[in-house]
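Can you keep this structure in mind? I'll have questions shortly.
Heads up, one of the protein chains got dropped from this complex, but the rest are sitting where they should.
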Amino acid sequence: MIYEQLAGNLVQGLVLGAVYGMATMGLSLIFGVLKVVNVGHGAFIMVGAFVTLWLFNSLGVAPILAVPAAFAVGLALGLFFYYIAVKRLLKGPELATLLATFSIGVLLEELIKLLFGSEFRGYNWEVGKIDLGITVLPMSKLYAALGSILIAVLLYLWFNRTRAGSAIRSVVEDSEGARVCGVNVGAAYAWSFALGIGLTVASGVLVTMFIPVGINPYMGGGYTLKAFVIAVLGGLASPYGAFFGGLVFGLLENGSYTLFALIPGVEPFALTRFFSFMILLVILLIRPTGLLRGK
Amino acid sequence: MKRDSGKYLPLIPVFAVYLVLFLVGDNISGMWQLMAMLLFYCALGQAFNIFLGMTGYVDFGYVAFMGVGTYGMAVSITGLAHYEGLGFLVIVIGFVMAVLFSTALSLAVGAVALRLRGAYFAIATIGVNEGFRFLIEGARIWNGSEGMIFMAELNKILGRETASALATYWVDIIVLVIAALAATVTLVYMRSKIGYALTALREDEDAAKVMGINVTKFKIIAFVTSASFAGLVGAASWALKTPYVFPPEVFEIHYTVEAIIIVLLGGAGTLLGPLAGGLIYGLSKYYLSIFLPGFQLLIFAPIIILIIVAFPEGVVGMIKKRFRDTALGRYII
Partner (left out) sequence: MALLELVDVTKRFGGLVAVNRVSLEIEPGQFVGIVGPNGSGKTTLFNVISGVYYPEEGRVMFEGKDITRVPPYKRAPMGLGRTFQIPRPFASASVRENIAVGAMFGTLGGSVNVDESLNIADQIMARTGLEEHRDKQAGTLTPVEKKLMEIARALAMKPKLLLMDEAMAGMHPSAIDEMVSFIKRISQEEGIAIVAMVEHIMRAVVGMAEKVIVLHYGSKIVDAPTKEALEDPKVVEVYLGKALEE
């Protein structure tokens, strides 16, 4: 009985982790290629959430189909912000890109608040549940997890089988060498940034499929922290590391919540979030380059 | 060379501005609230500038220090309320507690985070707000997520009238003093070895190390100083003005955003920068709230992006360049 519960917990954690991991891939990609830390990361997830909300409530589009739309929105936003801000700051002090991405996040939050208001919203996508024996999983969560895995696989294939993907990998290895070989390094940076943002906005859709409530302009903040914990877990520069880091984090978060819930007199939700912060600090102390290898 | 008196000249414009703000608020009816708000932003900016401006590191978790400062005052008030006859001493102790708490938290965070470079440091601080807020809520420290309300205790300690006068007038004077103190400390640092070390490590941390500068030590000095002032501001502007403390409010990242805007707008690393930034931001927010309430961040976010890209030295930085070689230049630093 206990094992069943534990196994059920495990599955829930992995499913959650897949979505978390996918939500972090964009962050790691941008850091890996441009060495820029996107402090406004959570805001882009929030944008994806609102895209889903709007498409579902206004046009009745099923969330799973909102993913490509969100991705496109993300690409556009990414290119826009790259050319007006990020590009000019790449050569300057680190402080500049940190503050710029942070401000971009604030800007997005305020814009969305202006357009949609700051109340908490949600949607209801009823597609039933699936009984896995050890645990019961809403289909929407399963779709979210499968979608995450699919995107991770597609990204892998794109990086390793296409010319564009190889061009970007070469820029990461040695930008001067790549330039000499005819790779348009500037474009590579721009498209990498755009791709990273696109992935992040798309992940917002999957996140809402997992948690279709509490959507508001300021929801991004909590996800930014989680994303950083995951990114640092998996190696800040590796998107695949981020995915596996997400799985680990999903397990840890789920497990710690269950554990804290057993302790009387504490609030498990809050403590779990404190716990993730502690993990972040510990890893930054011992191994900032990440616990998992893999590029 | 008898130049010692010249060292602290740049404080004159700072104190002059604060004096003007006070006089305007005190003598023109209806202006006190606005002046108080401007003073709050100036104090916040001066305090934040000691770290962001002088080291070039960003602490995204800054508001946490204001938060624990608020708790310091709250704890003092609720803890000492039942001792008869302490009166104002409770407030003084409250400020001491505020500084102790914020110093303690900054040492704890700093010990871990300040060993990390630029981006990693920023990442570490992103979670400090969250982390600390959820620790308080999760472990039910100081009443956890219910927060503390101490209006009754404050009235009991000071008497209803005094407490009210404190909240509406004297607190703002205290904030003015804090702002002036922060500016003074900033200048003292700038003129001392601490300032030189901080400039060196901000410009080129590795070269600074090789020149004999213990960069971690100086980062900690700036970090803790900045945090202590944040604690004082929180204790005054939050705990004493509105006698309750509620975790989601005092750990609201919004204030860190405002601090960043103020310092960048005015000119990071300059003495007058936070002053200019505080005034510009405060006035804008005040007047915007009449026509377009809640819009100030929406308007300032793109302005900040513009500043970062095109005018990184801020308003005072640009003025400083213009007047660099003139007599006026000695006052604008």
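Details
Chains here go by letter, A and B, matching the order in which they are written, and residues are numbered from 1 within each.
Convention: a contact is a pair of C-beta atoms (placed from the backbone, for glycine too) under 8 Å apart; a residue touches a chain by one contact, two chains touch by 3 or more.
Everything numeric in this text was worked out from a predicted model, so none of it was measured.
The chain we do not see here touches B in the full complex. Across the entire complex, the residue among B:Arg160, B:Lys193 or B:His254 in touch with the chain not shown is B:Lys193.
Touch with the chain that is not drawn comes from one residue among B:Leu135, B:Ile213 or B:Ile253, which is B:Ile213. One chain of the complex is left out; on chain B, the residues touching it are 1, 3, 191-193, 196-197, 199-200, 203-204, 206-215, 269, 325.
Just so it is clear, only the chains that are shown with their structure count from here on.
Rounded to whole angstrom units, the spacing between the C-alpha centres of chain A and chain B is 33. Residues of chain A touching chain B in their complex: 37, 39, 84-85, 88-89, 92-96, 98-100, 102-104, 106-107, 109-111, 113-114, 221-222, 224-225, 228-229, 232, 260, 265-274, 276-278, 280-281, 284-285, 288.
The touching residues of chain B, when paired with chain A in their complex, are 56-58, 60, 112-113, 115-116, 118-120, 122-124, 126-128, 130-131, 134-135, 137-140, 144-145, 253, 257, 260, 264, 294-295, 297-298, 301-302, 304-305, 308-309, 312.
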